[in-house]
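The block underneath contains the structure these notes are about, expressed in structure tokens.
Moving on, here comes chain A:
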Amino acid sequence: MSEILAKYGFLIVPIIKVLILVFVVLTLDAYLTWLERKVIAHIQARWGPHRVGPHGLLQPLADGIKFILKEDPMPTGVDKKAYFFAPFLTLMLALTSLSVIPFGPDITIFGYTTNFGIADVNISLLVLFAITALGVYGIALAGWGSNNKYSLLGGLRSSAQMISYELALTLSVVGVLLIAGDFSLKHIVEKQIGDFGLLSWNIVGLTKGGGGFTQIIGCVCFFIAAIAETNRVPFDLPEAESELVAGFHTEYASMKFAMFFIGEYTSMIAVSSLFTILFFGGWLSPFPASWTITHYLPSVIFIPLGLWVFYDGIRYETIFGRLILPGLGAVFTVLGFALFLFSPVNEVIQGPFWFFAKVGAVLFFYIWMRGTLPRFRYDQLMDFGWKFLLPVSIANVVLTSAVIMWRMK
Partner candidate 1 sequence: MPILENLWIIPLLPLLGSAINGLFGAKWSKPIVNSVALGSTGISFLCAVEAVREFLGYYGTNHKAWVKPFFDWIVAGSFRAGFDLQLDHLTVVMLLVVTGVGFLIHIYSTGYMAHEEGYFRFFSYLNLFMFFMLILVLAANYVLLFVGWEGVGLCSYLLIGFYYLRKSAADAGKKAFIVNRIGDFGFMLGMFLLFRTFHSLDFATVFAAAAKPEVAIEPMGQFGVLTIACLLLFVGATGKSAQLPLYVWLPDAMEGPTPVSALIHAATMVTAGVYMVARSHVLFTHAPTAMYVVAIVGCATAFFAATIGLVQSDIKKVLAYSTVSQLGYMFLACGVGAFGAGIFHLMTHAFFKALLFLSAGSVIHAMGGEQDMWNMGGLGKKIRTTFLCMLFGTIAIAGFPPFAAFFSKDSILFSAYNYPENGKAFYAVGLFAAILTSFYMFRLIWLTFAGEKRYDEHKVHVHESPLNMTGPLMILAFLSLTGGWFAAPALWGGKDYFAEFLSPVFGAGESAGAESSASLEHILSSVAVAAALAGLVVAWRMYGKQVNRGKSEGVHKLLYNKYYVDELYAAVIIRPLMWLSTNVLWKVVDAGMIDGAVNGVADGAAAVGDTLRHTQSGNTRSYAVWVVVGAMVLLGIIFWPILHPALFGGVR
Partner candidate 2 sequence: MISGVLVIFFLLAGLALLGAVSLIWQSHPIHSALSLILVMVSLAGLYLLMGAEFVAAVQIIVYGGAVMVLFIFVIMLLNAGVEERTNISKMATFGGVPLAMALGLIIAAAIARSSGQMPAPAASGAMSSTRELSKLLFSEFVYPFELTSFLILVAILGAIVLAQREN
């Protein structure tokens, strides 16, 4: 086994990793939509989806089927190349952007050491930015291609908006780069290892060597710019329902629309992961490394959760629910116990656990904002981007570099 890996590992392992990642991400996207609808519903004091499956848990499945089965009309006078190319591009780029994100520290399975992520590029951050930069074209082309003034306006808006906010996005990261002195996301995370736990993360910046400096400003700027990059509320002007019907994807239906949809959520995930890595210590646990007891936190969370789901399941209205929910609860519980018993697995799971926990929190924040905030007006958007965000992030760069210089003296 191990020698096979040693021989063909470079070929097999990435393929496996890619398959796993795509599966995970797509599922995540699906249930992200579910979560979003649920959360917003509750914010608006509604129930949200609850018909398909218990608590509407099968809703994403139904949506998927609907997407596949729906008719796909093509409006007349479209620019075919652009019209067809745009959705593919969007989805492709979104998925590619995940390829350079490390979800955890390097792991060793069967004596084969590999990084927890697909590619380990030493300029992964730049690659990520490059990919996000190209992300504009999907929307712009869609807007241009589908021969529709709403779409065109949406495309225009999005391209303008993305160019404007990309500057702020990039500049807000420079502080972190200055501290890390490296483009590799993995090293950026490793720089944040310290004996103060979450105090060592870039957002606070009390690292062991004292090389860090709080990036709270950069953090805020990055988050705002990231929301704008992903065209989410309150920056969702390209697809502003109330103004442009559905913006750039007005003319798209069924799978093409689905691609935009998935692409958007995937890029959300990617950006959240990046956010986590840059400012919240990636896969690092918020507790100091010395507190080994905290390694049991996953099981401590999973077991009660499982038990609660189980309990909730057996008194659910529908038969279907009585069958599925307890099973799910059982799976959770068993998983928790398993982690408790096999400590090596537990160790392996630590990184990803914290990583996804943080990413989940960020995603929840996304949804929360969508439920809360109104949309910007276009001129407000531009003014905010150029006259506030950009100067502030530049100021952050200056401040950080000044501090670092002063430390050197």
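Note that in this section contacts are C-beta pairs under 8 Å (C-beta built on N, C-alpha and C of every residue); 3 or more make two chains touch, one makes a residue touch a chain; residues count from 1.
Candidate selection criterion: all candidates are chains of the complex that A comes from, given by their letters.
Note that the structure is a prediction, hence the values are computed from the model and not measured.
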{"item": "Selected neighbour of chain A [touch, this complex] from 1 or 2", "value": "2"}
{"item": "Candidate 2 contact footprint on chain A (complex, rising order)", "value": "79, 81-82, 85, 121-123, 126-127, 129-130, 132-134, 136-137, 140-141, 143-144, 152, 155-156, 159-160, 162-163, 166, 170, 183"}
